[in-house]
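Here the complex is missing a single protein chain, while all its other protein chains stay put.
Letters A, B and C mark the chains as written, and numbering starts fresh at 1 in each.
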Amino acid sequence: MVQLGLVGLGKMGFNMRERLRAAGHEVVGYDRNEAVSDSASLADMVSKLDAPRIVWVMVPAGGPTRETVAELGELLAGGDLVIDGGNSRFTDDKHNAEVLSGKGVGYLDCGVSGGVWGKENGYGLMVGGDKAHVERAMPIFDTLRPDGPREEGFAHAGSVGAGHYAKMIHNGIEYGLMQAYAEGFELLEAAKVVEDVPAVIKGWQRGTVVRSWLLDLLVRALDEDPELDDLEGYVEDSGEGRWTLEEAINHAVPAPVISAALFARFSSRQKDSSAMRAVAALRNQFGGHAVKKIGG
Amino acid sequence: MVQLGLVGLGKMGFNMRERLRAAGHEVVGYDRNEAVSDSASLADMVSKLDAPRIVWVMVPAGGPTRETVAELGELLAGGDLVIDGGNSRFTDDKHNAEVLSGKGVGYLDCGVSGGVWGKENGYGLMVGGDKAHVERAMPIFDTLRPDGPREEGFAHAGSVGAGHYAKMIHNGIEYGLMQAYAEGFELLEAAKVVEDVPAVIKGWQRGTVVRSWLLDLLVRALDEDPELDDLEGYVEDSGEGRWTLEEAINHAVPAPVISAALFARFSSRQKDSSAMRAVAALRNQFGGHAVKKIGG
Amino acid sequence: MVQLGLVGLGKMGFNMRERLRAAGHEVVGYDRNEAVSDSASLADMVSKLDAPRIVWVMVPAGGPTRETVAELGELLAGGDLVIDGGNSRFTDDKHNAEVLSGKGVGYLDCGVSGGVWGKENGYGLMVGGDKAHVERAMPIFDTLRPDGPREEGFAHAGSVGAGHYAKMIHNGIEYGLMQAYAEGFELLEAAKVVEDVPAVIKGWQRGTVVRSWLLDLLVRALDEDPELDDLEGYVEDSGEGRWTLEEAINHAVPAPVISAALFARFSSRQKDSSAMRAVAALRNQFGGHAVKKIGG
Partner (left out) sequence: MVQLGLVGLGKMGFNMRERLRAAGHEVVGYDRNEAVSDSASLADMVSKLDAPRIVWVMVPAGGPTRETVAELGELLAGGDLVIDGGNSRFTDDKHNAEVLSGKGVGYLDCGVSGGVWGKENGYGLMVGGDKAHVERAMPIFDTLRPDGPREEGFAHAGSVGAGHYAKMIHNGIEYGLMQAYAEGFELLEAAKVVEDVPAVIKGWQRGTVVRSWLLDLLVRALDEDPELDDLEGYVEDSGEGRWTLEEAINHAVPAPVISAALFARFSSRQKDSSAMRAVAALRNQFGGHAVKKIGG
């Protein structure tokens, strides 16, 4: 059993603390929200840990993570280890590692997948950084990851940045998988050849080629709302899909499915499309085709 | 100068009659709308023509065209010639030609492009059928097509069906071209780096690689409505785009741009997307991500 | 336990006979390949069954299935039941059902998923047809489907055709899922940020959002050939992806992911692309851009 600091006790961090404590680890959490925090400040948290310390950072990617790492650089000492478990862009990791290495503090980046189910099922983990650091943190990884063979729920992906890179690609794939199911669902709904769409999708859970955890979740959603009509078809994107597409551009890799899935989300958030107004205007110009006028 | 019957005096047929008469041809038009018709019935129209007759059919594709051809098969006689200038699917042409050939009546299919501007500029023509029939109708084609070398505004594409096939592909390309301009327009609008978007697009009309007639029409639309905000981004599709994609499927030809343009139109007509409701539901299931609830 | 005839003892049918016999059913198989057949002819097979008979057809979709059904129509009698378990297009089912109903023979269409693994794991089944027929064949379905709750590996999708419709959409989704994993794999390979790509993909099998049976199979393939370089990137398509896209066109449903997956397969089979030759020619024309000449 190990002792660790855990910064960020939101939806993910809070659950991870539960899972770690249930396994007997000592977790000193810090969050700006006093109601969930175990310590009054980041400094207070650090002071409650015995050196050499391990601090897991689980705060929003970008500015918040970079700032937390910088602050920890001030508070920690040689031999300590920071693990960024957030959804940081892999390009942030090198910078974060350098900030800390100047103080002799080690750094690992860890992509974490599994959402709110991870508390119970364990989280899929993809880690980047030095082998020695990975080994040191292994008791934590072994608790957070799912039961079963370690290599099926955990990977040491490479050096610093490789963990978040693997997570980014994981999420790019996830966009494509979700969109594939979604297009199939819409077709079943539109064609009305299949009479009981939720029953068919439920029947895909065992034996078929398309069985997956996402399919199980779709079944769960349809159990709650068989036509999904309590929801709007409005979908945010959180960064990894965009970064994956940027990587596809950088490496000249065709990514038609991942880009289509990302664009479908962009479209879902548009009330009206400038592009399609331009197409409507063109058709009107050459063909005298009827167009919908605003308020018309 | 020739004499011809012209069935269908809608937006296209009406203008074509004007252009043909202006060139000195004798046109006997028929339309169910008495206000524009030159004859009381199809039979009346036929009776006013001297054998061997030429009849140009310019009615909606599908049922109306097939029915008109069938009726003409009853009314016409050996040596007569029917030209289908509508937007028929190329697969209809073989059937139409057979219906008529039993009576010794010839058949040409003619794809016609140019929209409401054709009356003044002339129409691009793509013709399928026997060479002898094409030659016989050439005075009509030469009047309808634009000024300039015949081969730049007219093509004898092949045997029966080839004219409409060429027109179908033309329209598939047109979908892609329009969507390309539209995406560029939306990007310029969204990024706000370019201060005067209509001025930039107007400035593309000469010298650039993207200059085209569609670009000229976009400039015209932006002159009338600089942000195109009198319009809704709602775009119909009239068949040829779908048929083009079906042909891509049949011949295992990748058509990512034409399909993307078609799907953008489908999306433009959806108030809410079942597919994106499914994606929203999935994100909600695994991540506890906020979703927009109807009325929420 | 029931008795049934089974026509077609290829990869799928052969395995299904094994699974059915292992459960105690009496299977009389027929295949043109004498080495695997239990009977000398279709007629011989029918003669070995007690009325009312059940015959499962597991032959290639299209002509072979339609011909087998027609022959069975001659051989069977009122009260018998035919189940088409092949990958027929849903539009064939109505015809097949009508052929048989004239003789008082019932018809079910059954989409079967699971590939070569079905023998051991069971097959996901999607059935179309009358409830009474479904109930009569349920002992067979219950043996073929995977263990676990019936509704998770079996669905009565609707009336005749609905089973194959569900299977078609299932396969369309499958195309999209496979392409999503494939794009992620190519990106990981191309970027070389992740040092051990197979280890990362193996590590996605538990806990992650992208875990699935297809992912397990990808892990299996990478275990055998870590860079998949014994294979060519040449991928056939077997019909269902095309039909799914045609349905998307028919119902005006955007299907960017499924179409992208299908087009990627088309492209994979092209040695050289006419389209890209046209793009190269255009760039050469306007920019004097270097182009690759054949043999140059």
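Everything below uses one rule, namely that contacts are C-beta pairs under 8 Å (C-beta built on N, C-alpha and C of every residue); 3 or more make two chains touch, one makes a residue touch a chain.
All of these numbers come straight from a predicted model, not from anything done at the bench.
A.B. asks: Based on the whole assembly, the unshown chain contacts which displayed chains?
C.D. replies: Visible chains that the missing one touches: A, B, C.
A.B. asks: Among B:139, B:158 or B:239, which residue is in touch with the absent chain?
C.D. replies: Residue touching the chain left out of view: B:158.
A.B. asks: In the complete assembly, which of C:33, C:250 or C:284 touches the absent chain?
C.D. replies: C:284
A.B. asks: Given that one chain is not shown, which residue among B:20, B:55, B:125 or B:140 touches it?
C.D. replies: B:125
A.B. asks: Which residue, C:34, C:50 or C:232, contacts the hidden chain when the whole complex is considered?
C.D. replies: Hidden-chain contact among the options goes to C:232.
A.B. asks: For the chain that got dropped from the picture, name the residues of chain C it touches.
C.D. replies: That gives, for chain C, the contact residues 11, 114-117, 178-179, 181-183, 185-186, 189-190, 214, 217-218, 220-222, 225, 228-236, 256, 264-265, 267-268, 272-294.
A.B. asks: Kindly note down the residues of chain B that lie in touch with the hidden chain.
C.D. replies: Counting over the whole complex, chain B touches the hidden chain at residues 90, 113-115, 118, 121-126, 145-148, 151-159, 161-162, 165-166, 169-177, 179-181, 183-184, 186-188, 190-191, 193-196, 199-200, 202-215, 244, 247-248, 250-258, 260-261, 263-264.
A.B. asks: Tell me where the left-out chain touches chain A, residue by residue.
C.D. replies: Interface residues of chain A facing the absent chain: 209, 237, 242, 245-246, 249, 252-256, 259-260, 262-264, 266-267, 269-270, 273, 275, 286.
To be clear about the criterion, only the chains that are shown with their structure count from here on.
A.B. asks: In whole angstrom, what separates the CA-based centres of chain A and chain C?
C.D. replies: A distance of 33 Å separates the two centres.
A.B. asks: Go ahead and note the Å separation of the Cα centroids belonging to chain B and chain C.
C.D. replies: 38
A.B. asks: Give, as an integer number of Å, the spacing between the C-alpha centres of chain B and chain A.
C.D. replies: Computed from C-alpha means, the inter-chain centre distance equals 47 Å.
A.B. asks: Scan chain B for residues touching two or more other chains and write them down.
C.D. replies: As it turns out, chain B has residues touching two or more other chains at 256, 264, 267, 273, 275, 286.
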